[in-house]
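A protein chain is absent from this complex, but the other protein chains hold their places.
Order as written gives the chain letters A and B; numbering starts at 1 within each chain.
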Amino acid sequence: MMAALRPRRSAMPGFGITMGVTLTMLSLVVLLPIGALVIKGTAFGPEAVWEVVNRPRTWAALWLSFRLSALAALFNLVFGVLLAWVLVRYRFVGRRLFDAAVDLPFALPTAVAGIALTTLYAPNGVFGSVLAHLGWRVAYTQWGIFVALVFVGLPFVVRTVQPVLATMDRELEEASATLGASRTRTICKVILPMLMPAALTGVALALARAVGEYGSVIFIAGNIPMRTEIAPLLIVIQLEEFNYDAAAAIGLAMLAISFVLLLAINLLQVWSRRRIENA
Amino acid sequence: MPDTVPHAFARHAVSPVTERAWVRHTLIALAATGLAVLVFAPLCVVFQEALAGDWRTALANPDARSAIRLTLTVTAISVPLNAIFGITAAWAITKFEFRGKALLITLIDLPFSVSPVVAGLCLVLLFGANTGIGGWMVAHGHPIIFALPGIVLATLFITFPFVARELIPLMTEQGRTEEEAALSLGASGLRTFATVTLPNIRWALLYGVLLSNARAMGEFGAVAVVSGKIRGQTATMPITIEMLYNEYLSVAAFTLAAVLALLALVTLALKTALELRHADQLAAIGHP
Partner (left out) sequence: MTIEISIRIGASRGLPGHMAGRTSAHYAIAPVVTAPRRSLAKRTVAAVITGALVLGAAGALNAQTLLNVSYDPTREFYREYNTQFANWWQAQGNAAPKLETSHGGSGAQARAVMDGLNAQVVTLALASDIDKIAQMGKLPADWQSRLPHNASPYTSTIVFLVRKGNPKHIQDWDDLTGDGIEVITPNPKTSGGARWNYLAAWAWAEKNGKDPKAFVHDLYAHVPVLDSGARGATTTFAQRGIGDVLLAWENEAYLALEQMGDDAFDIVVPSVSIRAEPPVAMVTANIKDDDQRALAQAYLEHLYAPEAQALAFKHFYRAWDTSAAAPEDVARFPKLDLVGIEDFGGWSKAQPDHFGDGGIFDQIYVPQ
């Protein structure tokens, strides 16, 4: 492992120790437990795993979970970059309060978030009753799941873009403006590309988090099989039947899909950075 | 930072490095509306439910107190560990080129893509009483699952990527020129890190710590599986909130939830205080 990881250039010190600590902690905290899951799935047998996963209801739940998670992550990409921009670049009354509010979706236990969101969006809730007049049902439909997933993923993009934006060199913008570029052009061609790696990180994290989210979604989803049943609920259902193997099987399927998605985003990021550096 | 923007305004009616007033106001309004609908409204619900009844009694409950204590203990153990991990991982990843970098980053991200329920399941599969390791630990009087170590492990797992993922994009963007300069002037590695890297990354580090702190305190799904839910012993705040809610004690449940939200706000207040104190240095970073 270490040999494969050996750096091509070594002007910097500390590769051995930092990589050592990284790999040790990664193994102990993450890889070992996930390894236990993989071993459980392997012992169950690939055919059996496939049999559990390849059911219309499992596919429906996986498709629902990943589709809505992707939508929520995209929403958070746009809103998160906007929010980070406003928080870093502008001064206005209540800015610090806004800044503080960004982390709240993490601090509230997911179940509390789910209950609070359902209270708001149920047909007799503050938002729900208004939306009901417009003929739009949110709670107990896929929209409800979307709202919950946007909520749990909100901090990611903001908090990854914010530090990059805060330390970004303003001289580049000034140079761009001096060279006659319009503000819009400067933002699109200079600033946004520089924020891209951080924003993509945020999206990846928000997406991954949304896919696995259980606690908040369960209250607002309705949980009707084939329509509003999310994939993590299927795992809980299997566990309720003491069916650890099938639970591990669905968990593995989710893990595999998320892993591929994350890897793709991270490769995209490494690639986009190389492009910036070469340009 | 705060003094640089007005400075820019003062020079031009429309500065080349900011937007027109109406654009700024529209963006601020959009951000405010979004936050109000998405975050403040649910928070209002929590406080409204908590204040609807006798929240003082709820707070005086010994179970609630021990839950607060346990949650703070777990956070105090797991957040520093994650900070150390995050710094070392970010250093290794951003200061060196090696094959498999994207894979390593993805592995660090992995805990996010694991449903918290599955994360708990993983720990049970590894350390449960019916497994080799778990059985041995229980036999020697050091149970992991249904005790503090299990709760800490679950929290570490869930919050694992936060600090690293905050630092990696920033340190990538900053490159390694400054460190290389310091090293060529004869500074040791550790000194370079402390005097060059750390000042550059401390805000990102702080954001990472804040995020993992908030998440560590609020985590429910994974901890629920490994906690055992023994009142006054292994029930964290989120677990206690769920139990209270299931027992029709919604005032008590939402009071504890409000305390959790306030705890998160305390850490954010700390961050704000730091920002104010170091505003000049922060501005210096913005304009080197």
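Convention: contacts are C-beta pairs under 8 Å (C-beta built on N, C-alpha and C of every residue); 3 or more make two chains touch, one makes a residue touch a chain.
All values derive from a computational prediction rather than experimental measurement.
Visitor: For the unseen chain, which displayed partners does it touch in the full complex?
Guide: A, B
Visitor: Could you tell which one of A:M12, A:L62 or A:I218 touches the chain left off the display?
Guide: Candidates A:M12, A:L62 or A:I218; residue touching the omitted chain: A:I218.
Visitor: May I ask which residue of B:R20, B:H142, B:R231 or B:R277 touches the chain that does not appear here?
Guide: B:R231
Visitor: Considering the whole complex, not just the chains shown, which residues of chain A touch the missing one?
Guide: 56-57, 115, 118-119, 122-125, 139-140, 218-219, 222-226, 233, 236-243, 246
Visitor: In the complete complex, which positions of chain B touch the hidden chain?
Guide: Output for chain B: 124, 128-130, 134, 138, 143, 145-146, 224-225, 228-233, 243, 245-248.
The rule we apply is simple: only the chains that are shown with their structure count from here on.
Visitor: Based only on mean CA positions, could you tell me how far chain A sits from chain B in angstrom?
Guide: Once rounded, the distance between the two centres reads 14 Å.
Visitor: Of all residues in chain A, which touch chain B in the complex?
Guide: Touching chain B from chain A are residues 4-15, 17-19, 21-22, 25-26, 29-37, 39-40, 79, 82-83, 85-87, 89-92, 94, 96, 98-113, 115-117, 119-120, 126-127, 150-151, 154-155, 159-160, 162-164, 166-170, 173-174, 177-178, 183, 194, 197-198, 201, 204-205, 208-209, 211-215, 231-232, 235-236, 239, 244, 247-248, 251, 254-255, 258-259, 261-263, 266-267, 269-270, 273.
Visitor: Show which residues of chain B lie in contact with chain A when the two form their complex.
Guide: Residue positions touching the partner: 1-2, 4-6, 16-19, 24, 27-28, 30-32, 34-35, 37-43, 45-46, 81, 84-85, 88-89, 91-93, 95-119, 121-123, 125-126, 131, 153, 156-157, 160-161, 165-166, 168-170, 172-174, 176, 179-180, 183, 188-189, 192-193, 200-201, 203-204, 207-208, 210-211, 214-215, 217-221, 237-238, 241-242, 245, 253-254, 257, 260-261, 263-265, 268-269, 272, 282, 285-288.
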